[in-house]
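Missing here: one protein chain of the complex. Every other protein chain is in place.
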Amino acid sequence: MAKTKYYQALTRALREEMQRDERVILMGEDVGESGGIFAQTRGLYATFGANRVRDTPIAENGFVSAAVGAAMTGLRPVVEIGFEDFVTACMDPLVNQAAKLRYMLGGQVGIPLLLYTFGGGGVNAGPQHSQSLAAWFAHVPGLKVIQPSTPTDVLGLVKSGIRDDNPVICLLSKKLIGSAGDVPDLGTDHLVPLGKADVKRAGHDVTLLCAGQMVQAGLKAASLLAEEGIEAEVIDPRSISPLDMETVLASVLRTGRLCVVHEAHGFFGLGAEVIASVCEAGVPLKAPPRRVTPPFAPSPFTPSLEALYLPSPERIAQTVRAMLEPA
Amino acid sequence: MAKTKYYQALTRALREEMQRDERVILMGEDVGESGGIFAQTRGLYATFGANRVRDTPIAENGFVSAAVGAAMTGLRPVVEIGFEDFVTACMDPLVNQAAKLRYMLGGQVGIPLLLYTFGGGGVNAGPQHSQSLAAWFAHVPGLKVIQPSTPTDVLGLVKSGIRDDNPVICLLSKKLIGSAGDVPDLGTDHLVPLGKADVKRAGHDVTLLCAGQMVQAGLKAASLLAEEGIEAEVIDPRSISPLDMETVLASVLRTGRLCVVHEAHGFFGLGAEVIASVCEAGVPLKAPPRRVTPPFAPSPFTPSLEALYLPSPERIAQTVRAMLEPA
Amino acid sequence: MKSRAFNVSVPGAQGAGISADVARRLFRTMCEIRRFEEVASERYKLGELPGFIHLSLGQEACAAGACATLERGDYITSTHRGHGHCLAKGADPARMMAELFAKAQGYGKGRGGSMHIADVAAGVLGANGIVGQSMGLGIGAALSLQVQGRNNVVIAFFGEGASGAGIAHEAMNMAAIWKLPIIFFCEANAFAELSPFGTHVSVPDVAQRAAAYGFPGITVDGEDVFAVYATVRQAVERARRGGGPALVEAKTFRWHGHYEGDPQNYKSDADHAKAQTFDPISLARQQAADVPGLKAHELDDIESKARGRIDAAAAWAAGLQSPPASALTEDVYAEA
Partner (left out) sequence: MKSRAFNVSVPGAQGAGISADVARRLFRTMCEIRRFEEVASERYKLGELPGFIHLSLGQEACAAGACATLERGDYITSTHRGHGHCLAKGADPARMMAELFAKAQGYGKGRGGSMHIADVAAGVLGANGIVGQSMGLGIGAALSLQVQGRNNVVIAFFGEGASGAGIAHEAMNMAAIWKLPIIFFCEANAFAELSPFGTHVSVPDVAQRAAAYGFPGITVDGEDVFAVYATVRQAVERARRGGGPALVEAKTFRWHGHYEGDPQNYKSDADHAKAQTFDPISLARQQAADVPGLKAHELDDIESKARGRIDAAAAWAAGLQSPPASALTEDVYAEA
């Protein structure tokens, strides 16, 4: 085990996969010689050269389309879109091309492409640099969506995502870029399978499903609650699509209570999907399920407001307490 | 009352609003002299001239951004995007600009813009011309989303949408373009408020929430079920955002059963949101809620497969029957 | 032969020396495209083809001339109006027809339809329903070739309507910066959907815009298959040698509506008349007289064989079965 930062786990994943498979290339704005705006691609250009590590112009629609064309013809491109908000500029090649080509073309091609991007809030980046759009991508058949919350999951999920023969959208958390955690030592080929949730803390009173950086908030909330004798089970879905409902259902069957926490909007978000699936499955609940999310407003630049905006451990704990009160 | 076709109700709404308010302009591909690819803008160019009815190049990102700029500076643009699938090309100006400008700019501006588009399936248009993306837009604060299923709702909702001071996405059904229905006579200023669902058929055994062209399928299913003595209440949300959960909750409180039908994908779709909201509200249910949607696959061109793909009255009825079976 | 050049000098096509073999091939391809589109139009009118289809009648010289310059390992990316391109690059008309008829044996297993015909093994990366994406996908294929060090090239087809899309600019700029082996081939067929050239392009010729990227741009007479061939061949050779991209614009004409069934009331009388006179196949017949070693009666023979091949393809396709219900959810994801 070695301590690594979240962004360094990304660099390592890219490096290992590029080393392993020369069909893997990396493209995006400033991923090349400069080493990336968060230092997330540092050293890759020096090792793999200009042909395989390519700075693009600011042309997200065009270069994601190009990545799809490259994926159709023998490469396995990794594409960086710096901020998740800018993925709005390349929905067409992702949704109309990458997600559908295998199907439309009768299985003649696959699109082995991984697009990673930094999303979410907590750094006062303002309304156009803080969005969380997992729900959009998850709504599209043909795409897979991963959202790692720790360095080790970044490493394992990105590596698996690059090896996946489908287009994979990897949603990283800006706020976690500098966070550190244990990862397997260099030399270990660490893979985390797509579509497998991870129980980050066991508990029997309530199931807290937390996505992305909300995993940290959920764990803190669980600590607060534990002091009061409430044992929360914290589950990190890790993949949003496919979504590991098996793990979630098994947990809710035991706890009888479900609370979903994410920094994407509640309306039409992950919480809606998970709560609906649990209810459809007819799992008996001891209290109505809950979502803890930001209000239905853009993400404010204002630090004091953004602190209110994002679900906090206290707000999560408060919601759980209310679920445990006798009706 | 007069019989009018779905697309003609659109033309009438546009004509009436352009007549009423000279700040309303229309722009899009072939909306001008040619009268539109579905004849949906016929006559508007002749009446209002090239300045207010403007053919654009095929540049959705650019001209939707332009519409937002125009809305910031005194106009009330209506924008056509022929097929809902192509809205993927202008998510950036819709989501990062139109939806957020009022908030980001401290309330200095509003974006009175209505974008209408033809979506959904049933005409063998294939994977890139049949999508239903309501869930995406509904997930974005600042946007409103309407989805009329009858000519009279087209007329009333589009007119209200144009008068709304917020950006409104109007999702029309391709399959319904030629469908006819009663609308108030010319001269009547017919407005349907945004955010109000419509009970298209009353019933007490099950609540069928059906969106867009699925309203017709739901009504047919209700007829089938009625023959068996099952009375389904068919609700058309009409607005997806804001969503009239009050009407839905009141209905489910009476029926104790909820089935949501739409042609968008189930995963992260309208059904998830509605079922989750009903469960959060703690409404007692006699059977687990259900979604009837296409499978998680692109919309196939193949007629025989598309018929299986879209929820049919029989499939809806079958789902409801199962909900009524004793557990 | 009319052809205007920007930034580059093009020798006349005749000067470039069209051999009898090439002429025969170009003529055959044009005849196959013509017949394919005629049959598609007829079958569509009969209600046998679902969905909607966009035909390239009148534009045969573009697909035939451009694709004849390519090798099998080269790629094309195409548009919603892609039948001609696919045929010319070597796709099998029978499997194409099967796709139009929505049959399991079609290139897309009947699930894609006219707008998604592809034969990846033959280098046909697909027709596409999204205007402009042919250019983005095209530079992606060219990027593959460059990264893999393959000595191949790409032709990305697009229309003058697509030239107004942002991706046209993004793709041409990237192709220039990265010196990719790609030819951007614009069929300026007088209309984009229901509107004329001037609604979409602010200058007389799309090819002018090559100067904005620093690579050659050439406008060529799209009625003249020999001119198209000679012009594209030059650009292809240059790209193959590592010379980077070029933009070729062919002035051509769309005989039919945007889609079959289009009432076309936006067309003037002159437009309708032009559809009677603008005919690359007739023109090629005339020009063929100048090609040494090519006999007039050969052309009749080629033409009737082409008809036969296409008619047989359609007859075969019409008799096939629809895909099974299981095909509905196949190929959404790779098998695990």
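We call the chains A, B and C, going by the order they appear; numbering starts again at 1 in every chain.
The definition used in the following text is that a residue touches a chain if its C-beta (ideal position, glycine included) is under 8 Å from a C-beta of that chain, and two chains touch if they have at least 3 such contacts.
This one's a predicted model, so the numbers in the text were calculated from it and none came from an experiment.
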Contact residue for the chain not shown (choose from B:Ala13, B:Val31, B:Leu44 or B:Ala59): B:Ala59
Residue of C:Gln146, C:Thr199, C:Thr219 or C:Gln234 touching the missing chain in the full complex: C:Thr199
Which of A:Tyr6, A:Phe48 or A:Phe86 contacts the chain that the document leaves out: A:Phe86
Contact partner of the left-out chain, one of C:Gly51, C:Gly123, C:Gly164 or C:Pro323: C:Gly164
Sole contact to the chain not displayed, among A:Ala226, A:Ala297 or A:Leu324: A:Ala297
Chain not shown, touching residues in chain B: 25, 51-52, 54, 56-57, 59, 61-75, 92-93, 96-97, 101-110, 141-142, 144, 164-166
Residues belonging to chain A that touch the chain removed from view: 29-30, 32-35, 37, 55-59, 61-62, 85-86, 89, 123-129, 295-298, 300-305, 308-309
Residues from chain C at the interface with the omitted partner, ascending: 164-170, 173-174, 176-177, 198-203, 208-209, 211-214
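Rule of thumb we're sticking to: only the chains that are shown with their structure count from here on.
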Distance from chain C to chain A - Cα centre to Cα centre, in angstrom: 41
Separation of chain B from chain C, taking each centre as the mean of its C-alpha atoms, in whole Å: 37
Intercentroid distance (Cα basis), chain B paired with chain A, Å: 30
Of all residues in chain A, the ones touching two or more other chains: 61, 92, 96, 103-104, 141-142
Chain C, residues touching no fewer than two other chains: 108, 110-112, 116, 128-130, 166, 332
